[in-house]
Every structure is written in structure tokens, then in C-alpha cells.
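Just one protein chain is left out here, and the rest sit where they should.
Chain nomenclature is as follows: A and B, assigned in order of appearance, with residue numbering initiated at 1 for each chain independently.
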Amino acid sequence: MTRLHVDWTRCDGHGSCAELLPELLAVDDFGFPRSRGGERDPAVADRHRQAARHAVRSCPVMALRLYDAPS
Amino acid sequence: MTTAPTLTRRLLDGAGTDHGAHLARYGVLPRLSRDDLLAALTDSGLTGRGGAGFPTAIKVRAVAYAPRRPVVIGNAMESEPLSAKDAVLLGRNPHLVLDGLETLARAMRARRAILALGPEVDPGATFAAARGREVEVVQLEGGFVAGQETALVNQLNGRPAIPRDPFTRVTEAGVGGRATLVLNAETLAQLALLVRYGAGWFRAAGTTEDPGTSLFTISGSVGRPGVVEAERGSSLRDVLDPAQPLRPSAVLVGGYHGAWVRTSDLDVRLTRRDLAAYGASVGAGVLHVLGTDTCPIGFAAGVAEYLASESTRQCGPCLNGLPRMATDLARLAAGVRDHGLPAEVQRMSALVTGRGACAHPDGSARFVASTLDVFRDHVAAHLEGWCPTPTGRPRRSDS
Partner (left out) sequence: MSQAGLTSAFWALGRGTGVVALVLLTVSVVLGIVARSGRRVPAVGRVGISDLHRTAALTGTGLVVAHLGSLLFDPYAQLRLVDLAVPFLAAYRPLWLGLGTLAVDVLAIVTVVSLLRHRVGPKTFRAVHWATYALWPMALLHALGSGTDAGTTWFRGLAVVCAGAVVAAIGWRLAPSYAGRGWTRQHRRPA
């Protein structure tokens, strides 16, 4: 199960990730990404994999990473 | 032959800084191999006494087989303002805590053994006891979050005492890039006892699922505040009674990140399962009694403001959300008749939960949510413009 991890110490609420993954991420009152499913590190389905990699590349402060979590 | 400590006088009857007297009282510290130590920890069922209550055996195992020699750290940062147990323990029984660190360090061939003291801890006894022993004692900078595992590791690495992204666990890479084990000072003291007297002895107190004893710091509306030791699984009432609660309205269990238990529920047992119904946990054993003469909303607003000010300001949701919660609680305390306030506070508390590098926002959210839940009637009164607390009146925000 691939998951998207936010390094909160880096995230500055730029919002590119939420633009690319609207099904997974919403934006909170302060501009920071919020996992729609409520999980800390949202699961990334296969159909979102490409957009997720794009998001990881696009984050200007490199706050994102994808990793494989045990199911 | 030394006699094992009795059921609930295990930790606080220390011999102070005199190592000889300490050894006479407790016996020689056995040298355990890594595997024997892990077996003892597993059999005893010891869990962490620093707040998270994680099984110690699992934590130790995570670093026990690291390729490079690990680092072991005793956490006596005492960052929770309502807690004094680690400071008292170190004042009365520093050698026991040092015993725990040395046992671990020897069993795992640790590169370093460090006992980290927070600024609120009087270091005299600890420094004195540590002379000639194999532990480095350091007194560090404080702050509510400074005792958090990664913040502590950061500080020991010469960086500011703020948490780092938990993606890389300290058990993988911590101080100096080595596998690092952080255990609370009391956990270390418990360990030092159970390696001498055995898992069976340890389990003679407490419950099957939560064995042993632990230290509780009792404060607030009580005649005799202070640190006491009690069996795990005791009822809240039994632990509080010797401290002589005065006209209690509720008890804050778990400190500023904890939750409230009403006076009507004082028979709840201090176990993970029983307290879960209240959204609380034993945590680091902080029990703060709120008297009927203190407005709970006003108290909570003060705590929320403190928690907001202690945010390390790294993570957006925490740094922005906690002040919002604090401001709204202050308005509720002041009697602002905005009926949307409780829902807004709840919304903000849900918003910050799980969205930060550490559990500071989660704990703060838990405290705030518990306040609104347990004191629901009190909140309703404030919204109608009056305060049920005898001496209280909704405080104007400018007073």
C-alpha cells in the first residue's frame, strides 16, 4: 500500500499537492493540506500514483514523499 | 540479603546519593546479557512511564540489534508543568535511575548513556550520584515540547529542542545518527528493580495487563499535593484520597494533554481500558484536582493559551489552530454569548489532530474537546451569560 507522507516541519501550505490530488487532499482554513480520509498518511491508489509523484516533485519545499507501508 | 521493596514503596524510599547505602538497600546491580534483559522486560510486562505507555520490551528490542552501538537516554525533562514525579524520583533515588541506564547500556554495548534533565529538575543529587558511574548527566533547555522524543534527540545533537519529522524513527537514527532508545526516568527505575527481584516480583503489584506500580503527581484543590506511588490499576479515588481532595468538581487525568473525569466517576480504575471511555489515559501520572471554586472554562482557557504559546511553530495546523482554540475558549470563559463557539472549538480541535510532526496538537485538541464534553452544562450556562462557579463570573476579556 503506497502512502503519501507530509513532513509537517517543512510544509508551508503552498497547496500544489492539493491541486494535483483533489480526491485525496483538501485544504484547511490556513492553506495546509488535509487528508480527506482522515488518515495521517493517505493511501495512494494506483490511479493516483502518477499525480502523487507529480505532487512530490512539485512541492517547493520537498515536504512530500511516497512510501510503501505494510498493508 | 536485601529484602525486596514492598508493594507500593518501591521507588521513593531511596538512599539518596550514597551509592554504598543504595547497594545495601537494593542489592548489587546484576549484569544482564541483551537476551536476558529482553526476556526480563517481556516477562514483566513493563510499559513506559513517560506518557505513551508503550511496552518497554518492544522499544528496547528495536535498538538491541542495531548494527552500530546504540545510544540510551533517560528522559527526565519533566516538561509537563503539572508533573513532578521524575524530579522527586531523582531527588530521592537517583541511583536507581542510573542503575536502569547502566543496565541497558551494558546489555546493549551502548556507545553513550545519557540522563537528560529538564530545567525544572534540581540536578544536585543526580550529578552527585553520577560521579564514578557510567552515565553522562546533562541539564538541558526546556519547553513543553522539549521532552518529546525527537525534540530531545535534536537537542542532544546540538540543534534546537524542537521535534523533527517522525518518518525516521529515533530507534533507527537518533543521537549522532545512531539507533537511540529514549526511556522515561521512572521506567528506568522500575527496570532497575525488576532486574534485581524478577518479573514475578514486579507483577505482584498492579493488574495482569498493566503490572507494577507507578508514580502519580497530585496537584490542585488538595490538602496534601505531591508525588505518590500506587499500584497500576488502582482506582482514581484510592490514589487521590491520601492527598485529601477539597471540594473537587473534576480531575484532570494526564496533564495538559489529558482529559477530565467527573467527581461522580472517581471509582474509575486507572488503566488504559477503563480510562479510554473518558478519552483519557494514565499518561505520566498527572492528576490535577479542579475545585468547585474554579471555573473550569477559565482554567481550560488558560491551559489552552499556554499550549498555544508552547507550539514550536514548525507545523502550520498547530501554529495556526492552537491559538484559534485558545482564543475561542477565552471568549467562552469570558461569557461571550456566541452560540457557535463550542462547535467552532470542536471543529478546530478535529482540524489540528494528526496534522503535525508531534502529538502536541493532538494532545491539546484532546484536552479542549474533553473540557467541552465534560463541562457541557457549564458551557451552556456561560452562553446564557452566567457562571455556575460560586466565586466565578464570566470574566470580561479585558479583566
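The definition used in the following text is that a contact is a pair of C-beta atoms (placed from the backbone, for glycine too) under 8 Å apart; a residue touches a chain by one contact, two chains touch by 3 or more.
Nothing here was measured: the structure is a model prediction, and the numbers come from that model.
> Write down which of B:Thr56, B:Ser79, B:Ser214 or B:Gln314 is the residue touching the left-out chain.
Only one of B:Thr56, B:Ser79, B:Ser214 or B:Gln314 touches the chain omitted from view, namely B:Gln314.
> Out of A:Val6, A:Leu20 or A:Ala52, point to the residue that touches the absent chain in the complete complex.
A:Leu20
> Residue by residue, what part of chain A touches the chain that was omitted?
So the residues of chain A touching the missing chain come out as 9-10, 12-16, 19-20, 30-31, 54-55, 58, 60-62, 65.
Quick note on the criterion: only the chains that are shown with their structure count from here on.
> Roughly how far is chain A from chain B, centre to centre by C-alpha average, rounded to an integer in Å?
The computed centroid separation for chain A versus chain B comes out at 32 Å.
> Quick check on the complex: what are the chain B residues that touch chain A?
Against chain A, chain B makes touches at 162-165, 167, 314-317, 320-321, 351, 354-357.
> Which bits of chain A are touching chain B when the two form their complex?
5, 7-13, 28-32, 34, 38, 40, 65, 67
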